[in-house]
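Entry: subunit A
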Amino acid sequence: MNPFLAAALFIILAPVVGVLITGLDRILTARMQGRVGPPVLQPWYDIRKLFQKKQVAVWGAQSFFIFCYLIFIIFTGALFFAGGDILLVIFAFTLGHVFLVLGAYVSYSPYAHIGAERELIQLMAVEPMIIIVAIGLYQVNDSFLVGDMINHPGLPILLLPGVFLGFIYILTFKLRKSPFDLATSHHAHQELVKGSTTEFSGFTLGMIELAHIYELVVMLGFIWLFFGNNLFLSAVAIVVIMVLEILVDNCTSRVRWQDAITSAWFVTLVAGAGNIFALSIM
Partner candidate 1 sequence: MKQPEQKIETITVSDLIHQVHVYHDDGYRLVQISCAQEGDAFELTYTFDRDLILSHLRIPADQKTSIPSISRIYLASFVYENEIADLFGIPFSGIAVDYKGTFIRTSVPHPFGTPQITTLKKKQEDQHE
Partner candidate 2 sequence: MELLIFLILFPLLIAGLLAVIQAEHVRRAVVISGAVLVGIASLVALAFSVTSQAVFYSVPVNNIGILVFIGDILISGYIIFVSLKARQYVVTGITVIQLILLCAVEYLALTNHAHIPELFSDQLSGIMSAIIGVIGGLICVYALGYMREYHAEHPDRPDTRPRFFGIMFLFLSAMFGIIFSNNLLWLFFFWEITTLCSYLLIRYPNTDEAIKNAFRALLFNLIGGACIPIAFLVILLTGESELIGLHELVSAGPGLALIPAGLIAVAGLAKSAQFPFSSWLVGAMVAPTPVSALLHSSTMVKAGVYIIARFAPVFEGELIGILIALIGGITFLAASAIAISQSNAKKVLAYSTIANLGLIVACCGVGTAEGLWAAILLIIFHAIAKSLLFLSVGTVEHQIHSRNIEDMSGLVTKMPRITMMILIGIAGMFLAPFGMLISKWASLHAFVESVPPFGILLVIIIAYGSGITAFFWAKWMGKLIAVGEPQQKDESHIPGSEKSILYILSALTIVVCFGFPVISWYLIEPWLLTMYQSVTELISLSNIEIMFMMLFLVLIMPFSLARFTRSATRVPRYLCGIPESETMVFTGSCGIKREIELSNYYLDTIFCEKRISRISVGIGIFLIVLILNIIIVGGGL
């Protein structure tokens, strides 16, 4: 497919897909808790609602950084689906998150500040594994281009079981799910109130929610890469992984940041690094 077309399709379709997945996620979570849960389109309502609210902020600059965050997350996704260099995708992704963190810092509010610091800890915890995912995929595909990876005829996952495992582990960080929802979480009852998003409201918060949805789609895109050109299997895998994440979300309490980072790094080292190391010896 034409890379520009693919990027455009991502920009348009990702919110739709993302909203549906998030909506189903919320329903499934509710059912797991013995509740009915919201309508499927609830995330969409939420975002639209936020866009309708009046804008308040501690400092205006907050919104600017969040705007950058959204733009870069969208850019990341577009780059990904256009088939670009996966390392660049990762770096753009990191850049986007740094903007989120900066936005949280601006207000100089205790909760947002601690949220920002924790957001950075999370970033530090997942970064190694994401890079290792890229390297592992390179080893299998001999190319850093996403465009080449999705055409892989076999199943890269067979060669990269450890990398896949490690990726799923850090996916929990990326999806802001328990036990690793340190910086901000979907529901209110946490020690940081709303953590990094505490000081955002209205439009700005809407942008964050939207960015999360784009992010979700990109992260699920990564799962796809583990299944090469086998569309059916990757779709199944995405569903299974999502259900698994939701299950884990519902079966764990939030852990401390020390446990989060050390466990993530440990899993990265053993599963991820071990796997690519073994591959390079073979």
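The rule is short, and it goes like this: a contact is a pair of C-beta atoms (placed from the backbone, for glycine too) under 8 Å apart; a residue touches a chain by one contact, two chains touch by 3 or more; residues count from 1.
Behind the choice of candidates: all candidates are chains of the complex that A comes from, given by their letters.
No experiment lies behind these values; they were computed from the predicted model shown.
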> Which candidate, 1 or 2, sits against subunit A in this complex?
Replying inline: 2
>> So in the complex, the part of subunit A that touches candidate 2 is made up of which residues?
In response: 54-64, 67-68, 71-72, 75, 79, 84-85, 87-88, 91-92, 94-95, 98, 101-102, 104-113, 116-117, 120-121, 123-129, 131-132, 134-135, 138-139, 144, 193, 198-199, 203, 258, 261-262, 265, 268-269, 273, 276-277, 279-281
